[in-house]
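Everything on this sheet refers to the single structure shown next.
Only a single protein chain was left out; the remaining protein chains are all shown in position.
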Amino acid sequence: MFSVTVRDHMMVAHSFRGEVFGPAQQLHGATFLVDATFRRAEVDADGIVVDIALASEQLKEVVSQFNLRNLDDEPTLAGLNTTTEVLAKVIADRLAEQAKAGALGAGGRELAGITVTLHESHIAWASYERSL
Amino acid sequence: MFSVTVRDHMMVAHSFRGEVFGPAQQLHGATFLVDATFRRAEVDADGIVVDIALASEQLKEVVSQFNLRNLDDEPTLAGLNTTTEVLAKVIADRLAEQAKAGALGAGGRELAGITVTLHESHIAWASYERSL
Amino acid sequence: MFSVTVRDHMMVAHSFRGEVFGPAQQLHGATFLVDATFRRAEVDADGIVVDIALASEQLKEVVSQFNLRNLDDEPTLAGLNTTTEVLAKVIADRLAEQAKAGALGAGGRELAGITVTLHESHIAWASYERSL
Amino acid sequence: MFSVTVRDHMMVAHSFRGEVFGPAQQLHGATFLVDATFRRAEVDADGIVVDIALASEQLKEVVSQFNLRNLDDEPTLAGLNTTTEVLAKVIADRLAEQAKAGALGAGGRELAGITVTLHESHIAWASYERSL
Amino acid sequence: MFSVTVRDHMMVAHSFRGEVFGPAQQLHGATFLVDATFRRAEVDADGIVVDIALASEQLKEVVSQFNLRNLDDEPTLAGLNTTTEVLAKVIADRLAEQAKAGALGAGGRELAGITVTLHESHIAWASYERSL
Partner (left out) sequence: MFSVTVRDHMMVAHSFRGEVFGPAQQLHGATFLVDATFRRAEVDADGIVVDIALASEQLKEVVSQFNLRNLDDEPTLAGLNTTTEVLAKVIADRLAEQAKAGALGAGGRELAGITVTLHESHIAWASYERSL
């Protein structure tokens, strides 16, 4: 199995609902380093999993839907606690839709799966892994 | 599949028994960066794999059983070569016991598995992965 | 010249005033890795610049004044654009006051200077360096 | 499942054939950080997956076949686009051959698999994972 | 003293002339992580050293003069051994010219100095520091 990963980041405000979050129920923020991993059984005739330029572009496209915003006000995230885990899934699912829609090129339609890892600090991160 | 990882560290002395270890048979030491990854099929109603505050606390609890000590003198490690691999398993197993005992909260009982990675330097690390 | 550095972090919301900031004028957030460096011409009789446990504690004390908050609402930051540069100075100045007040122990009073570096992402950081 | 990873690096020139690569069709270069992960179901009687000194040595042996060279001129890579993905597979396969040939010691013959990850920059990396 | 640093990277081929370089006299390559640090005695009325968006843009502008090329063929580098040290100076000097020409905004003309650090691997880097 092959994989390719590209990294981008986003700087967002948000707050959580639920006693388990303690002081993180207050409005605060995070820089999320966002690593998107694209998995594929074989590389194509060019020797690649996916066009890395397209992958970076598509990741930036998704990340810029959130970057420099307050996630508490994002209509597409309404009703969600935007935890690191949940955001990893939201981003992986959007990338999966783009892959299926052809935005990652022909290679994107051959992907076996996508994993998204969000680093919220140097000591905590979360991942969501899905098949395609 | 979701996962959450928290990092802590410990600074220990130890030595190894066995010719394969060469000069590492002498008493020496290591800073181990300890990454504990908790895996779960779905997040809970709060949108989390496990309470990250509890996870960090429990990891610190395990790590502090070894931190600033000579592992050659630890009764609970007697008879073990405390290699990076073996320590990864010891820590993963202790975290698994804590999860089962409820120390990670209700979410801890829903975990699919735990992986512990110990970085012994910037150029070497080891992992142990187990189910729960 | 000797120095010792300890790292902590804070996760905050904030917004900027001024056209130069473009979309960062909106409420957003950041994880700041906060590195506090303590400089001293000579180490003391114990061989240290400053008690590293006290240094970590005092850094945490300062960082926790901001962690998990919206900086736009902090009275002590009123009227400031809380840029990475400005926050580095605010933190360095608070640490300097603590050092002078004895909170870093006797060694803290022998410091030549303090530098604080805030990493806002993997590709951008800022520092403020001052003498004591 | 246990694993041990060692890191080395290589600094190479190369170029790609195929329109998908855009300006990377020109002769350019890369520093590849090369992480070789060795997986094994159980550790041996010494408590190790594989002799880490041998593993580092063998990785260096493979990496030095490419280090400080122009990959476009390497006979053993003729006809290949030396993408990060492809190089990860080439290195993993050579390590696998060495393991089978006994160059990693007795433990090398008990390996379940090998994963090689090549970091081409701080924002892009690729992996190849295989069984043994 | 304040400073702001932004990071970009470039992937280049090159070779060195001189026996001291041993096998690096052959055509090979590198990924250089390029950190550009801008120093200034005081921040401006907006609380910044320099417009970080402009700084990132100008750094990318300089780096893209080399990225994905063979430095041995660059007319502007003719006669130079493009060592990590030398490239750090070339980039710092180009950024200094841009700052003086106003490309970093009004703040760029108030800079006290620029430092450029190039990381050629995880175990080697070089810097050039100059005043303005």
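Per-chain numbering from 1; labels A, B, C, D and E assigned in written order.
To be clear about the criterion, contacts are C-beta pairs under 8 Å (C-beta built on N, C-alpha and C of every residue); 3 or more make two chains touch, one makes a residue touch a chain.
Being a predicted model, the structure only gives us computed values, none of them experimental.
K.L.:
Given that one chain is not shown, which residue among C:3, C:26 or C:65 touches it?
P.N.:
Answering carefully, the residue with contact to the hidden chain is C:3.
K.L.:
One chain is left out of this view; which of E:41, E:106 or E:124 touches it in the full complex?
P.N.:
Missing-chain contact among the listed residues: E:124.
K.L.:
Contacts of chain E with the missing chain: which residues?
P.N.:
Residues of chain E in contact with the hidden chain: 16-18, 20-22, 80-86, 88-89, 122-130.
K.L.:
Please output the residues of chain B touching the missing chain, sorted low to high.
P.N.:
Output for chain B: 7, 9, 11-14, 23-24, 26-33, 67-70, 120-123.
K.L.:
Counting contacts across the full complex, list the positions on chain C that touch the omitted chain.
P.N.:
Against the missing chain, chain C presents residues 1-8, 43, 46-49, 51-53, 56, 105.
In the analysis below, only the chains that are shown with their structure count from here on.
K.L.:
Please determine the option from A-C, D-E or B-D whose contacts repeat those of A-D, over half of the contact pairs being identical by residue number.
P.N.:
B-D
K.L.:
Between chain B and chain E, what distance separates the C-alpha centroids? Give it in angstrom.
P.N.:
Centres of chain B and chain E (C-alpha means) sit 41 Å apart.
K.L.:
Between chain D and chain E, tell me the centre distance in angstrom, where each centre is the average of that chain's C-alpha atoms.
P.N.:
30
K.L.:
In chain E, which residues are in touch with two or more of the other chains?
P.N.:
Where chain E meets two or more other chains at a single residue, that happens at 7, 122-123.
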